[in-house]
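With one protein chain held back, the other chains of the complex are shown just where they sit.
Right, chain A next:
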Amino acid sequence: MSRLRLEGLQLAQGGRTVLEHLEGSFHDGAITALIGANGAGKSTLIQAIMGILPPIVGQIHCDVPKERRAWLPQQLALDLTFPMSVEELVMTGTWPSHGALKDYCGPHYLKAREVMRRLGISHLAHRPLGELSGGQRQRALLGRTLMQGAELLLLDEPFANVDADTVTVLTQVLREMADQGTTIVVVLHDLEQLARLADCVLLLAGGHGRWSTPQAILERHGVADHTSQAPLLPLGFPGAAS
């Protein structure tokens, strides 16, 4: 039984239906890629799963408690000029256990340090967010969700504006999280990342969703051997989508 299921879902933004008749379930402990052209409704679906956008028709069944759902928004949505250090950002992931009042204590600082080490940002612990590169910020944000002990993790284009090293680290950490049972849904834009990261695929197009596998998608785009390092067309590119 999956912890995240969609049932006859219809979603709208500003009075316009974006997605309808969406059915299916996300596998636990697997990374599901959400793909589709711009405007296909990827971010809309993510918002609905987070409970920010109520569906017009249908239901989203989510058995993960609210405080264990994490979401990594696109970086542009955050005010990163706020005077806060990387460690402080990671520590806000203790919200489920600490809330607004409880004092942070030793073990949690140790855990934060461990999280930052895992993400390779220990040396940035006391650096303000405003002075970080795109990749470093993305690692810090993922650090918050690790700290939160997320069981459902939604990521909106985590690899946009991010350096190659960060892509490697993020991919590895996401895989570890999935192996530990976290359900991960990630909006992706290019085939290389799809090949590297995803276990399942939910393809959104023309207002409908279709479940698929990375292999099927890659074969359809003429990339039989997805381990090859050949340059790949981004999804949603006029020549790439059929």
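Simple rule for what comes next: a residue touches a chain if its C-beta (ideal position, glycine included) is under 8 Å from a C-beta of that chain, and two chains touch if they have at least 3 such contacts; residues count from 1.
Assume contacts and distances are computed from a predicted model.
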As a check of understanding, state which of "Succinate dehydrogenase subunit D", "Zinc/manganese transport system permease protein", "Na+/H+ antiporter subunit D" or "Calcineurin-like phosphoesterase family protein" is the UniProt name of the chain not shown.
"Zinc/manganese transport system permease protein"
Which of A:23, A:63 or A:165 touches the missing chain? It is A:165
Among A:12, A:37 or A:50, single out the residue that touches the unshown chain.
A:50
Full-complex contact with the absent chain, from A:66, A:117 or A:220
A:66
Candidate in contact with the missing chain, chosen from A:37, A:78, A:125 or A:200
A:78
In terms of residues, what is the contact footprint of the unshown chain on chain A?
14, 50-52, 66-67, 69-71, 73, 77-80, 82-84, 88-89, 92, 95-96, 100-101, 128-129, 144, 165
